[in-house]
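Only one protein chain is missing; all other protein chains are in place.
All chains are identified by letter, namely A and B, in their written order; residue positions are counted from 1 within each chain.
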């Protein structure tokens, strides 16, 4: 698609500075753009690239606009505006409505006529698939599952029995919704499985990345609130409840029964213990370990960066002797400063 | 299913206190239960809910029984007893025996007549599938694989060539058994692949969670002992041997050739280095890093909880200057307490 800047300015509420007849057909980075490309400036650290970009136009905010040497579309939120324009310029046609001949649909399932089912999709008894929803090749939709309208399930997603998925939800390949939570009761020498009879309920406008798993509740449901976005390779344990508009980066694990609020930002590879409460608007930086509830909004951190290995070995040695170091300080405070043989350097 | 308490007491060896004719049809939490529901008390911290629960009956131990205001089923292990009753009340009918017409079974494979194969299952040459085993949609069973009786493979499980799975094993979607271990030999500028010719052998009563991967051995087999339970998103490297009745929580990684004993409890997001021995009955708390063998049963830990980011930055700074701090203490011990310019606060 190739559109004039005048049209983009009107559709997306931007102030246009430049020739309204100029046309753009795709998006590119400031450094990589050429004629016909639209770029954007969201992070001020790239401002210097405004002088050299070969883009036809740039989306940016009013503060940066005077630095541009190209046509500009000025908006107070240039990144979101860029995102909307990119979605328009790079929109793909939806697949045709209807089911591929190899899709197996249980006679008791209800699939909207406008939905699109790919090859080798399996839809179980009493499942429902909403209007215009696309289900990719090899997806398995269990009995009693409900998938709302306008969802996109990429290939090889599995949703197990009785789970509910809202509208406009995107699920990427390898996502597993509703596998059993990890519940076993000690029983003599071994473990007895605790039936996992809760479901998973996923709100509208949720996105879940490739190979992420969301377990069904033991008794009560696991819940992902509307507008929440989960990256790849995340594990959400049974009975977890996540609020609205929270984002969680890849490789993070949330243990069972923990509640995470709305508008939280959880970095990648964060591990959250079970049965905790994380309040609304909490931010947890990547690789942190959350082992107690976070009751106050704010930024929390717990990662120690790498060091050269030789330095690190000394630091770990120091760490493991912190008790001894504190004892030495206490002795000095008491006026007894004879070095301790076992602890000195 | 709806059963009288009298029958549950007899079947599960409980002492019944209350009206034996009362009937329960499903399980619920103490807080969420209503009439007709059975609940349980396993964790004393929920004792106060006994007074207010609307459950028809509660499974609990003798110590808690006097606090109940409902009918009770008394058992010394209320959680395991609850698990068994829940399995009975919420049992699902097994799928019909036989293979879906789209299941592709190699003519040399042996599939028990009582087994159930879902749509788009692929069973390779010389594979065997035991009595009453259920294989979900889209599973791929490689050549020479053996799956025992009474297993449940949820949709989209892959077992690669020659691996062995015992009886009553449950595998959740996305599980991959028998992918190649990560073995490469340095070879000039690059790496030569080391063929991975071992198998994976999985004992009876094992459960493996969604998207968990268990690699085949380089030469000798990777082994998961009977009754062991693995949660979601776990990685088990080549040649790992895990004993019986060990439980491992989600997102944990076990590097190659490590041996883990029986009855261990390994928390989530634990990382275990390669070529280690972890003894029987070891407990490792979540997010710990095991880089040396654990030869004594006991609880091991290695996680530093998050702090508010500003506090954490100071702590990391202190940690990285531990050497300098120790040097300052040593100077004080020697009677030379002139502050060091570079290290003082």
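Here is the rule we use: a residue touches a chain if its C-beta (ideal position, glycine included) is under 8 Å from a C-beta of that chain, and two chains touch if they have at least 3 such contacts.
In this text the structure is predicted, and so the values were computed from the model without any measurement.
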item	value
Hidden partner chain, touching residue among B:117, B:176 or B:260	B:176
Contact partner of the left-out chain, one of B:39, B:77, B:134 or B:213	B:213
Option touching the unshown chain, where B:40, B:79, B:120 or B:172 are the choices	B:120
Residue of A:23, A:47, A:186 or A:245 in touch with the missing chain, whole complex considered	A:245
For chain B, residues in touch with the removed chain	102, 104, 120, 122, 138, 140, 156, 158, 160, 174, 176, 179-180, 182-187, 189-195, 197, 211, 213, 215, 219-220, 233, 235, 237, 251, 253, 255, 271, 273, 284-285, 288-292, 294, 298-302, 304-305, 307, 314-315, 318-319, 322, 325, 328-329, 332, 337-339, 344-345
Hidden partner interface residues of chain A, rising order	26-29, 32, 42, 77, 79-80, 82-84, 86-87, 90, 102, 118-120, 136-138, 154-156, 170, 172-174, 205, 207, 209-211, 227, 229, 231-233, 244-245, 247, 249-251, 263, 268-269, 286-287, 303-309, 312-313, 316, 319-320, 322-323, 325-327, 329-330, 332-335
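The working rule: only the chains that are shown with their structure count from here on.
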item	value
Centre distance in Å when chain A and chain B are each reduced to the mean of their C-alpha atoms	24
